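A protein chain is absent from this complex, but the other protein chains hold their places.
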């Protein structure tokens, strides 16, 4: 949920300009002085970024902590190497290539990288198995083609390393075409290698797809779990209780202006607002409830009909808790039932007096 | 469920002919006058389409609405640019290339594009992460190969842009073969880049596959949900009630001539017809019920045995509601139970008098 | 579950030999007479196959049915065209190419093709959407590269058809390398096209993977469903009943020598044997029950403890029906409960007299 702010936009713009200038500086024809000027300006910007962070951490008395953090070293990696390389006498078009380390700044901007890392770590075992299959097919293909094509094309398949180069370009279906088997046996083997390549690739993709699907499910569970832990009167639950409650909640994605509960109807569940907003249509002024709030708990406590109609004001995700699940749950967590009853009593009285007073952060119908 | 009608077929035929003529006009040898004639005819057809739509909207008093709609601008984009380009003095074989915008008309004909757009939007975060990995691998691979191969093949890897061109053709496993590393280090790096390419591609595919599977499940839920909202006496349900009922319904895909219920047997569920048709075998004339109808509700109301055998007349999808689920549901929606009882009473009497009178849009056994 | 029998093996061997000979006949150097002899022999074999089938169908009085069946025309397609082509004066190396139609015989040997066809049909809409995206990217990429690269490489990108040829080899990541963009703009566009190619391919794979997973689940359900319909005393169930029962059954995959039930223990479910075999350890001789049989129903009828230990004799798949599910089910299908009680009574008496007499096709503990 990390947003790209204004200062970040400037940073990424500088990053893109710097990388383009870095590419340009390697082209003999356009090694103009203003390109090097641009590169120095980018370097100065990143150096200034470090100085600013260091000064801010110094002001808050945490300079030592910042200088010891990985973030500092990560930032320094983008600034220090180029001047060092220039000082060591490297030509500018080589030295500035170290500026390619700037792109690593992108990695910190993408929260999903952690997710991908997690998938790869969880599925490390089957991925490693596929890699071993890849290596075995690669070596055996290289040896066979070396024997089959080596005599005919010594400059392409004459040594095992050359044959392995052919094998890797073929097994990944890259197919440069710089080395191509010409004998019948060599081509038959090559056909099998290509098909094996598709198979290996398919396994690879299948593993990553399954890993991603499992991780997706887990993230969904955690999203619900986190909401549960943010509701105040559920804070006393132990881990098993929170997990149990999370399994009971049913997610409901509603469009704008959907009627969630209707005044006077019998109620059979209470709702937590995961995202979006609802309007409790009480007199004289409707109350709006934001994400994190809950409503409809009277129906679970005393079976009374709904006291007000509740309508979504925008696309809203609710978590519904059925009355039977709620009773099964509170039977084993009696203190929770007591707390909820107290909360409901507190809420019911102000609602009767003045609709506005229930409009707090987690007020409810 | 959008059908391609007769006028659409003509339109797509014109589109295909126009695109072929557009391709032909760029070939020096066959720049015959009749090809340009064909192109003008296609342009006239699309212009006529706009005129027809404008006249129709004028007749219904909505000319202003049409001229302001995206559809008008979309259509105009296919007609206006080519004459403008010709008037501006472009040679015909260049000007007619703007006719390639005609293919965008296809996009409006494919309802699934919205689905794909939705998946890409929902999975934007992990897809962006994979893209950042792609960019980081691309840049680092380009820099390393520039250093490794640049001295030996200056015209292929001598500048960073050239090396990046090699990297993108390799990382996507396209492998043109116009630039191929020749040093041992360069080839080892290239092998790693190819394998990374497979990995990035696998993640990409995994994300899209998971997104598609989730969207598929969601569509299935919505299909059931929509049927529920179309049944008349369920219209008074609030959003939570419809979702609850949707979760209770079990989809049954039956072949042609399957016996759904058998006369005289005890009934344990009622059925909604999602698609297909069933025949209620009552005397003297069987009644046919189409999609949207329901039957078998007597069993849920008074536990009476089935009053008629019901057989499918073609492959049919039913949504079954179990008696226990139904009672649990109507206990919390008592007005619904009352409405259903009234409906059943109304239906039961004409069925006893005359089998025909129950054959309305949502008549039932 | 179609097996490849002995005669099929001969047929496929002839097929492989025929196809190799067909490939050889096109090679100028090895157009030896014995290759043509082999081809004629293969043709004779396939002609003989038709004659044999015709004779068999004639003997069973169904000659007319065979000659009108698609199988006959399919077979004839492999035999008739080559002689016709030779008679029409085509050179042998061209005429025999029509023998490639023989490979279509493989299609009938692979039952999974129907499954794949079904998936493609079910997912036709999203697959068509991806194809339209493919076409739009293809055309626009071709037009842009034609403009960018046409002036510099007129023989590679000078006409739109040439540019489209480049686009299709690039978008599918085939990358022959016969046409390669050389300008900066052309290469930037080409990079985007390659990445789009991976995206389109990922969507394609995701759709097919999802379709396959759904079809897999459906097949699993149908496997259980089919077993239920094969159990004699369940034959009176209507379609909804069979589906309901199928949902109640839990599949259990057991290794060889697993103890399924133990004599004297309380029983809580009955079992149907989906595949494999179990041994009911009764005195004096154990009874073996094969796939399709059921056992353990006494526990469901009168709650008596298990009367014998039952052990699997090989890897076995059982379908277990819990006592609560069974009672819920028979409460709504009372005639089924009566039939089962009668069946159990019939079985219990012979078991007490003589263990052997219960060993029939669907005998049980």
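A, B and C are the chain letters, set down in written order, and residue numbers restart from 1 in every chain.
By our rule, contacts are C-beta pairs under 8 Å (C-beta built on N, C-alpha and C of every residue); 3 or more make two chains touch, one makes a residue touch a chain.
What you see is a predicted model; the values in this text were computed from it and never measured.
For the options C:41, C:54 or C:116, the residue in contact with the chain missing from this view is C:116.
Here the missing chain is touched by one residue of A:79, A:116, A:209 or A:344, and it is A:209. Of C:9, C:58, C:121 or C:265, it is C:265 that touches the chain left out of the display. With the whole complex as reference, residues 125-126, 128-130, 132-133, 135-136, 139-140, 143, 146-147, 158-161, 164, 170, 173-177, 180, 184, 187, 190-191, 194-195, 197-199, 201-203, 205-207, 209-210, 213-214, 238-240, 243-244, 247, 332-334 of chain A touch the missing chain.
Seen across the whole complex, the unshown chain contacts chain C at 19, 22-24, 26-28, 94, 97, 100, 103-104, 106-107, 109-113, 115-116, 119, 134, 161, 165, 168-169, 172-178, 201, 204-205, 207-213, 216, 250, 252, 254, 258-262, 265-269, 271, 318, 320.
In the full complex, the hidden chain is touched by chain B at residues 173-177, 205-206, 209.
Everything below uses one rule, namely that only the chains that are shown with their structure count from here on.
Each chain gets a centre from the mean of its Cα atoms; for chain A and chain B, those two points are 27 Å apart.
Inter-chain spacing, taken between the CA centroids of chain A and chain C, is 38 Å. Among all residues of chain B, those that touch two or more other chains are 161, 173-177, 201, 205, 207, 209-210, 213.
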